[in-house]
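Take this structure, written in structure tokens, and hold onto it; I'll ask about it next.
Only a single protein chain was left out; the remaining protein chains are all shown in position.
Moving on, here comes subunit A:
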Amino acid sequence: MASVSLSKITKSFGGHEVLHGIDLEIGMGEFIVFVGPSGCGKSTMLRVIAGLEEITSGTLTIDGEVANGVPPGERGIAMVFQSYALYPHMTVYDNMAFGLKVSGMAKPEIDRRVRKAAEMLELTPYLDRLPRSLSGGQRQRVAIGRAVTRDPKVFLFDEPLSNLDAALRVATRLEIADLNAAMPDTTMIYVTHDQVEAMTLADRIVVFNEGRIEQVGRPLDLYERPRNLFVARFIGSPKMNVVKGEAATVYQAAMIGIRPEHLAVSAHEGLWPGKVKAIEHLGSDTFLHVEAAFADEPLIVRGRSDVPLRQGDTVHLTPEVGKIHRFNEDGVAFI
């Protein structure tokens, strides 16, 4: 268990700066998720914390000790890679034991830790197998087990579910949530571009954009009170509708944002008339894409599957009172 402190961290590759002075305090035992689009710097930030990338300037503190320049193996961290990064020539047992052997731990203790982690992750039947004979989900569990055995102060996850199919992703996400519950004192930092993972796992979410932090907060805070347009549109799926011009001026804002579930749809009456461009039936939800004269792009509305609407139908949309997010010209939210 350890706190992690980032103070004015910058990282440059050649002359190109990719992290621009990151400040962040991560408390002991916290589950922090870094989210953001591809190339926003979230993975680089994680690799900086891991010691796989050198810090260009700023101070990284782990458990109260400055970690700048400390080799990765001496930071008390463990990392789960997107590609699993299992040692292909070692059995599952040896993969999980490798870090402990390197540390010079006694064999009986290594054996105890590996078997305990294997039991927790339901890997005991596979201990003698090589990684290539395991499924993707099992490999990811081995990667997690390898990290667990080391009993790290800080657990780092670099997009660990990206290589799994949709069903496995959900199952493994739940396993990671269970792992977090089983290790309440271990600080976990998790990188993903999937905001569903971020919303479901995080104590706090850190939204990255172009090498800067846009907002830090609890998942629902970010969803309900985004600080700016970027966060508003990044968090939530389907993303928030944004309307400019006269429709926004009515609310004394340059832009307004309304989430799909906060737009009421009616065939006969409502504030904003529009035409149904597309209908997506997802089973549990139905999403309408409605073209309105005042909006630059179709508005996405969570509709009801039992209301018979067809492509080309005229509908009327009404935003829910109190659920409208107002932004100024720079995309900053009015609080």
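Note that in this section contacts are C-beta pairs under 8 Å (C-beta built on N, C-alpha and C of every residue); 3 or more make two chains touch, one makes a residue touch a chain; residues count from 1.
FYI, contacts and distances are computed from a predicted model.
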item	value
Among "Sugar ABC transporter permease", "BNR/Asp-box repeat protein", "Sulfite oxidase-like oxidoreductase" or "M48 family metalloprotease", UniProt-listed name of the chain not shown	"Sugar ABC transporter permease"
Sole contact to the chain not displayed, among A:Val35, A:Ala50 or A:Val92	A:Ala50
Contact residue for the chain not shown (choose from A:Ser12, A:Ser57, A:Ser83 or A:Ser135)	A:Ser83
Residue of A:Gly14, A:Pro71 or A:Pro108 touching the missing chain in the full complex	A:Pro71
Selected from A:Gly29, A:Gly58 or A:Gly99 as touching the chain missing from the view	A:Gly99
Absent-chain interface as seen on subunit A, which is shown	50-52, 71-74, 77-79, 81, 83, 85-89, 98-99, 102-103, 132, 146, 150
